[in-house]
Structures are given as structure tokens and as C-alpha cells.
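For this depiction, one protein chain was excluded, whereas all remaining protein chains were kept in their positions.
Order as written gives the chain letters A and B; numbering starts at 1 within each chain.
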Amino acid sequence: MLLPALLTTLIATAATPANRAAPATPAGPLAIRAHKAYVGAGPAIEDCVVLIDDGRIREVGRGVRVPDGTPLVEHAGVLTAGLVACGSYDGIAGGTTDVTRAYLPEARLADAFAPAHPDFERLLTAGITTVVLVPRPENVIGGVTAVVKTSGGTIVKRDAQLAVALSTNALLFNREPTSYAQALVQLDALLARPQGTLARAKAGELPVLLQVDPEHEVARALAFAKKHGLKGALYGAERAGEMAAEIRESGLGVVFHPLGLGSDKRARRSVVALSEAGVPFAFALEAPDHSPEDLRLSAALCVRAGLPVEAGLQALTAGAARIAGVADKLGRVERGLAADLVLWSGEPLDLASRATHVYVDGVLVHSAPSAAPAKD
Amino acid sequence: MNDPTNNSRAIRSWLGHGALAACVLSSLALAGDKSWLIKAHKIHTAAGDTIEDGFLQVTDGRITAVAGVSMGGGGDMLEVAAVTPGLIDLSVRIDLGFDSVEQSTETPASLDVENGIDLWDPRFERELKSGVTTVVVSPPDRAVIGGWSLALKTGGPPTLEKRRVAPRVALRAAIGDEPSDGNRPAFGQPDSFYNRRPTTRMGVEWVLRKSFYDALAARKDAALATDETRAFEEVLAGKAPLFIAASTTQDIRTACFLQREFKLPRLIIDAAAEAWKDPQMVVQSGAAVVLPPFSFGGRGGVDGAFHAWNTAALLHERGLTIALSGHNSIERGDRLAVQPGLAMHGGLPFDAALAAVTINPARMAGIDGRVGSIATGKDADLVLWDGRPFEPSSRIVGVLLDGELIVDPRTQK
Partner (left out) sequence: MQTTPSHFFARSVLATSFALLTGGLALGADKLVIEAGRVITRAGHEIKDGVIVIENGRITKVGKQGEVDKPWDATVIGGPSFVAFPGFVEAQTSRGLDRPNENIDVAPFLDIRDSIDPINFAYEDYLRHGVTTLNVQQGGNCVIGGRGMIVRPVGMTVDEMAVRPDYALKLSASPKTGKSAATQSMALRRAFDELKKRLEKQVQDKKDGKARDKREAMFQGRELEGEKAKGRAMDGKGWRVDGLELVPRGELDEKDLQLLELVEGKRDAFVWCAAAMDVRKALDLAKQNGFLERTTLVLAGDCWKAADVVAASGRPAILVPPMLHVELDPLTGKEVETSVPKAFAEKGVKFAIASEGFGPTTPSQQVLWYQAALAVGQGLPRDKAIAAITTVPAEILGLADRVGSLEAGKDGNVLLLDGEPLSIRTHVEFVIIEGKTAYDRSKDIRAKHLLEGQEPRGTSPAGVDGASDAKPGSKQDALKKDEAAEKKAAEEQRKADEKKHYESSEERG
């Protein structure tokens, strides 16, 4: 039996969109029963109950008993973990680039994170609860990325990845280096006697995010990572699927640029091929250049090109969390992880669906102006 | 030879009919897949002789036999009018533009261009299908000494390991307009990266000479040695040639002066359009020259140089080693495969024209052990023609690269 979605008045009023930086009320216990839930690995669970307390998920499953007195939200649609955008420029104070120098290994994006930035409102409406703040690829080493929540001002991980752009975008015509060859020579020199974040990257403690685009840049990055034993992911790499074997061998993951409606078939098939080769992958959002819905659109377009729905959802949630290095904290609907949840009016990868309710750390931070249309 | 089962097997796998069949067979008989018997009315070996009505055996990517009579053995038969070695272009200019050359210094001599090329560039395939199987890629001429050139095949798996014929085949330098183009002095505060020397040809020449003087100084005092002086030392010691772009008479003269001053054992002058004006000077320098594409009117060279039709013939008569280049033209009438023809129009004998796109460039780049002529043991890089090679009216009906059939004469109508 399906019930119309119910929301207690109490919780609905907690979603005051003005105050993201510091939610006033600590999250009390809450239960959500969804018609269908994609929890992470494995098949979707029907009539799934999620128990939340203190901002974390306490219990997940069909038939989980809701303790007396715990408010229950009944949802006729689909529940997923909050979406994770693996690269975005949103919510960064003072822009993301400093073009005066090519190497900024000690720059930390976490220091540029502005929790109250109005950009985050837009991300929440699209069900995005976590973003990886990355520098634009205009420095050969752009700094250390940070994983942050779009609500509550939480920095999930202060030093997530070291961003290295072996990209034509980082080769400015009036700053050394101007060539790939010199960039590689200088990077090799820096890694020969590594210090600070570079030392941590070389030791395998800090993953790298290699910002590259065409095939030849990918090939160069793979050779570079191999030479120095670096772990992490490629970022960009539109044709990565055509080099899936080499990428799998490298052990690196791939973060794709968001795929808009204007993206070509070759780019979408590339994602499918990479997925079939078993390479972990996720999508970047690159807001504000892209609209927040482009994250979901990216996965949907790949599903259209042959990607299994589960793989598409993974890339937006658990897979993305894994590449961002925060899989132990979020990305799945699983006991002990952060209660970042999205209630969708229908299938999440159906573009007609929308996020009706978004919870971050167990707090309702967004609800659609009108409740989800009731189903009989 | 002509074993019907072998035939059909190879055709099947080549055409990719039935992935399963190809898969099974490739594991069973790799050698069979890569075996070819080529029958040609004329085999121009570029090794000193032309074999009439001869046969060529290709196995496992190499030339295994060349003979005037059929030698039997396996492989599919290909029958064509003429065969030449795969062509070699020393000045192909397929790079990533400014991203392939470091401009923060005038002499990034220790850099390798191989770190700045795109093996997926469709222009490589354009060259391959037009018969060019090996090319030398150099840094663009925006720095006085741009770094190391490399020789690579135009096809095959897109990895440097697979395509590279030899790294560091020459140290690239440039005179002419380009290395100083855009440079300007700073008035007051420097406002641009291009506020730097050199701003003239004489400045460019000075940078070159200073580099070699630094290298000579480093010979005496090891403390002065840098990555750059070590690169120049390679050239001074004759381990690698200096590959210098110089088109006009004055630039060629500068190159010859440099050779004389520093006794450079190996000098190659690229795009040497006006070498005809004073060939003796080039002869005395011992330099080899690479000529840019010919034009009927003689005009249109780099730096406005005048490239006479008979430049190749004239330099050949004087005993110079010449190579021709196509500069990766999109226009078929300007590509390397017709340049020997245009040189013949200017009086160059056929054999010399053939050598100028095969064995000569191979020797200049020091890769003649693998490519540049048709000889047993060399890479099976071959061009198959339907008529006299290098005629604009002849067609390249087949191309083999490392024994792999890239263009199939049996499917050309």
C-alpha cells in the first residue's frame, strides 16, 4: 500500500533555506520510509526504512522497526544518498586561480571555502550534498582539493587530492613553463626532492587529481603517475574510454567533465566503455559554469548510451565518494555514514524527477515548494 | 605461397569478418597474419639497385627476403607495379604548436619534443596513407634552440614505446625570423614575457654562439656544466647532429659559419630553400640539407625564400646529401610522395630523388639500421604504387608499416 507523502510540520519548518552555514537545531532522531531506495551497492530496496540519529544513519532496510516517538517521513518516491560532485568551483571566495605562478602545491582550496556562499543553494536543489572544490586547471600544480558539504559548513576532508594540470590550459604563453616538456621536467625535479604536499603525494598518502583532456595528455599523465608511483584519478579525459585498458592498468580513477546535451556520442560511449572495463569513475560539475542539474544529466545521458542505471547512480554517489577519498564518511545509505539523503519524486536518473527533500547530516535543508505529487 | 587456406585466413582476419575467427587465428598463427609476398614490376630498393619483376617477402614486421624470383614461403600475394621503401620526412611539423616548445628561455636545449606531441593527431595518419612511414618531429622554431627531435613511425599503437624509432635524433635550432618573432625590448617596466632577447637575426646568432661557448667552457670547468651545456656537448662531440632551420641565403651562411667556428661534425640545414645560391659554402660545411616543398613559381618559402625548381638537382650535382620534405601539407600536390617528382622536374635523377625521401633522411637521422631502404632484416615499411613512383598521376595503392597492411592494394580501384 502506498501512502501519500507525509511530512510533519515540525520538520518541514526546520528547512529554513536562509541559514546554511550553521543549522540552529541539532538533528534529532528521524525515520524515513521510502517506496524505493538505492542504498549503494546491490539492488534497490523496496519499502526501505532509514533510521537517522545525531546526523548519522543508524539502520537501513526493509521492515526496520521505527522506535516509538521517532518522527516518520513517508515518501512515495525514491531515496538515494546525497549526490557528490567530484569537481566544482562553486562556493569559493575570491575565485579559484592565481595565474602568477605555475606551481602552488601548498595552496588549499579548503581555505577558500565560503560556507555561506549563495551558490550552494542551487546545488542543494539538485540533490548535491557534497562537492570537491578544485582549482581551475590554469596552474601546473593548482593546490590541494577539499571535500565540503553544501550545507552546514562542514569540511569533510581538508586535503583530498593534489591537483596537477598536465594540460594545455596550464601552459600560459607568458609564464614558465610554456611547454609540456618543460612542465614535466619541472614536475620531475619537484618530485625528486619532494616536500610538503608533494612528499605526501609521492608517498601515496595524498592522491593526485591529474587534470588532462585529449588522449595525448592522458598518455602523458599516465606515464607521469607511473614514473612517480602516484595514486588518484584523472580529471577531464573525455576520450578515456578509448584508453580503458591503459587506465585500468594504471589503477587511476577518472572524473569526467559534466556532459551537457551538446556533448557528442563519442564522449558518452567513452564513459560506458570505461565503466565496462571496471575503472572507477565519477563526474565533475564545474559549477557555476554548469548548471547543478548537469550532474544528474551527465549520468542520464550515459545511461541512454548504454550505461546500467546502477552504475550511473554509483558514479554520482558511492563511486564519487570513493574517488574523493571520503567513502568512509558518505556516499552510501549505510549504517554509520552521514545522513545525507535525497528524496526524489521518481527515478533519480529520470530528468522529469526532482529532489523533493534533501537532508544533510540528518537535517532537512531543502524541500520543494510543493510536496511531491501524490500517487494512488 | 598462394596456399588457399592461408589466403582466406589472412583476408578474414584483415577484414575483421568474424571477431571470433580473427581472435582464435591470431593466437594460432600470428606469423601467418603478418606474412606477405609482394610481387612488383619494379622494386626500387634505395640500396643501390632496382629489381625488375622481383619479389619481396615480409614476415613478422620485417623484410625477410628480396629476390628476382619467387622464393616460395607463406603469406598472401600482393601484386603491384612498383615498390619503394616507406618514405621518411625529416621536417613533418606535426606538433602541438606553442605547447611543444618552451619559450621561457631561448635555449631549452635539454627538453625532448617527445614530451610534447600528440600521437592521436590525425595528421600522422594522413602522412601514413600518403606513404610516409617514418617522420622526425622537432620543436616548433619559437626558441633559438628548441630541444631534441625524435624519429617515430606514423602508425601503430599510439604509445611512444611502440612508435619511437629513435629518441634524440637531432638537436633542433632555428635562425630566421621565427625565434625572435614577437620579442621586443622593455620600455620602462617589462610588461610581457616577450620582453627578452633576441630581437634580431644577429641576436639569434649570438644566442647560438654563446650556447656553444658555454659548452666549451664547461669542458674545462665541470662546475659550469648544466643540462643545456650537456646537450650542446653532444652536438660538439658529433654524437648527434645540429638540425638547424635556415631558409634564406644569409641564414644558411650563418649556419655554415657556426659549423666552421665550432667544427660541428654533423650539421643538417632544414628548409634550406636558398642553398642553391651558394652551394659551395654548404659543401664546405659538410652539411646535409632538407629542402622544403617545391613550388612551380619558386616563391612561397619560409622567410620569403626563393626555392628554385632545380635546387635538388644542383645540390646533388655538387655532392651534397639532400632530403625532401612535405611539411605535412593537406594538399596532395604538395605532399612528400610527389616532392621527388617535382625535384625530377628540376633535373634530379630518379635514383637521387628516391634516396632523398628514403635512405638519405634515414642516414641523416641515424636510423638507417631500421628504415630507409628495402633490405633483408629491415622494418617492413613499404609503399606500393600503381605506376611510376613520385608521378602526381601515380597512385599509392598500398602501404605497409612494420609488416601491417595499412592501405590494401586489393581494395583499391
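Just so we're on the same page, a contact is a pair of C-beta atoms (placed from the backbone, for glycine too) under 8 Å apart; a residue touches a chain by one contact, two chains touch by 3 or more.
All values derive from a computational prediction rather than experimental measurement.
Looking at B:E178, B:D334 or B:D368, the residue that reaches the missing chain in the full complex is B:D334.
Which of B:G116, B:G147, B:P293 or B:G372 touches the hidden chain is settled by the complete complex: it is B:P293. The chain omitted from view is touched by exactly one of B:S211, B:T311 or B:S373, namely B:T311. Of B:A170, B:A246, B:M281 or B:A305, it is B:M281 that touches the chain left out of the display.
Considering the whole complex, the residue from A:R266, A:R304 or A:R335 that touches the absent chain is A:R266.
Those residues of subunit B that touch the chain absent from the view are 120, 122-123, 125-126, 129, 253, 257, 260-261, 276-278, 280-281, 293-298, 300, 308-311, 314, 329-334, 338, 341-342, 344-347, 388, 390-395, 413. Considering the complete assembly, subunit A touches the hidden chain via residues 264-266.
Going forward, only the chains that are shown with their structure count from here on.
Between subunit A and subunit B, the centres computed from C-alpha atoms are 47 Å apart. Subunit A contributes residues 168, 171, 173-182, 184-185, 214-216, 219-220 to its touches with subunit B in the complex.
For subunit B in complex with subunit A, the residues that touch the partner chain are 96, 98-105, 108, 110-113, 115-121, 139, 147, 158-160, 192-194.
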